[in-house]
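With one protein chain held back, the other chains of the complex are shown just where they sit.
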Amino acid sequence: MRTLITALILTAAASGAQDIKFPASFDKLAEKAEDVVDVNLDANMLGLASQFLSEQKTEERQAKGIVQGLKGIYVRSFEFSQEGQYTQADLDEIRAQLRPPEWVSIVNVRSKKEGEKAQIYIKKEGDKVAGLTILAAEPKNLTIVHIVGTINPSDLAKFSGSFGIPNIQMGPAEKEEEKK
Amino acid sequence: MSQPAVAEAVAGGVRCLDFEEIMRRNQAMVYSIAYHFVYDRALAEELAQDVFLQLYRSLDKLDSAEHAAHWLRRVTGHRCIDFVRKRRVEKPVDLDAAPEPAAEPRESDPLLRDRLRRLVASLPEKKRLLIILRYQEEMEPEEIARTLRMPARTVRTQLHRTLALLRDKAGRFLGEGTP
Partner (left out) sequence: MNRLDDELREALRREEPPEGFAERVLARAAAEPDRQGWWAWLSALFRMPRVRWVAVTAALFLAVLSGLEYQRQQRLLAEGERAKEQVLLALRITANELQQVHHKVQGLNLSR
């Protein structure tokens, strides 16, 4: 079966901004996936992109404001045609890098019935939020977003407030809930 | 820098086709055809620039602004097809071999536009161009046939078949059932 793979890859000019390393197993996941999004933007590339984001277009203006304080944006998103193409071990390797005291889990939602799990971690440096990582796992979809840099809670609200979706509240860590 | 302009005397009167004016009037059309074809803005600009350079060299063969627009659509389409075939930027996907759609669509997907564009950009070249001319330029099959110098019946059949395949592939994230 032919696979439809869209790989958008920009090699980072200099490493260092990325706080977590994606497992080597992700290369194999990319081969199995029907659709792949692979984004690696370090500070240099974000700076370059910022010059091309237009002040005249709403979405680009908002993006320009958001990326101002950022040092890196890294995304891996896989869409599979069948279930069971990735394992918990693939995710455990990332979770192992998101431990206290540096990283704090602020959202942890799981649905056994639908086989979905989502976690949001933030990295705190003093009073500032210095990183955000989202792990979203569904039976046929796996997405990891890793953002490095200064993000204020208001910036996070802009993330979810921009592009037409409601703001989420940056409250204290939520307990793990099960939806049965 | 002086503005390139070509004035051509035609028997019975003088027609003046101003390159810059024609270029500015049609730049969105040409760029968008190229962009939706290759789904890469930098490549799209490269292609669009080449098309307008070709227009500049061929301006004396065109006799009206409307003729120029028609010429631009055709040349842009052919250039895009040639470009993709030569560079093999993307592997065309045989949608007949596409896997069955997954069970449930994700609700309110803000990436829908990106997904549709990528889907269109993955079509075989000729079919891709038909869809772009139909939905970007809102051309009727007969107009498309005249532009591409194809039989109208062939254009209708290919459009119908390509849309059915797109509906099948896109159905899962449009929330539509397979007809």
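For clarity, chains are labelled A and B in written order, and residue numbers in each chain start from 1.
Here is the rule we use: a contact is a pair of C-beta atoms (placed from the backbone, for glycine too) under 8 Å apart; a residue touches a chain by one contact, two chains touch by 3 or more.
All figures in this text were calculated on a predicted structure; none of them were measured in a lab.
Put simply, the hidden chain is in touch with A, B once you look at the whole complex.
The residue touching the chain not shown here, chosen from A:29, A:73, A:122 or A:148, is A:73. Residues of subunit A that touch the chain left out of view are 8, 10, 37, 39, 41, 45-46, 48-54, 59-60, 63, 66-67, 73, 75, 77, 107, 109, 111, 116, 118, 120, 134, 136, 143, 145, 147, 159-160, 162-163, 165-166, 168, 174, 177, 179. One chain is missing from the display, and on subunit B it is touched by residues 1-4, 19-20, 23-24, 27-29, 31-32, 35-36, 40-46, 48-49, 52-53, 56-57, 106-114, 116-117, 120, 131-132, 135-136, 138, 163, 166-167, 170, 174-176.
Here, only the chains that are shown with their structure count from here on.
Rounded to whole angstrom units, the spacing between the C-alpha centres of subunit A and subunit B is 34.
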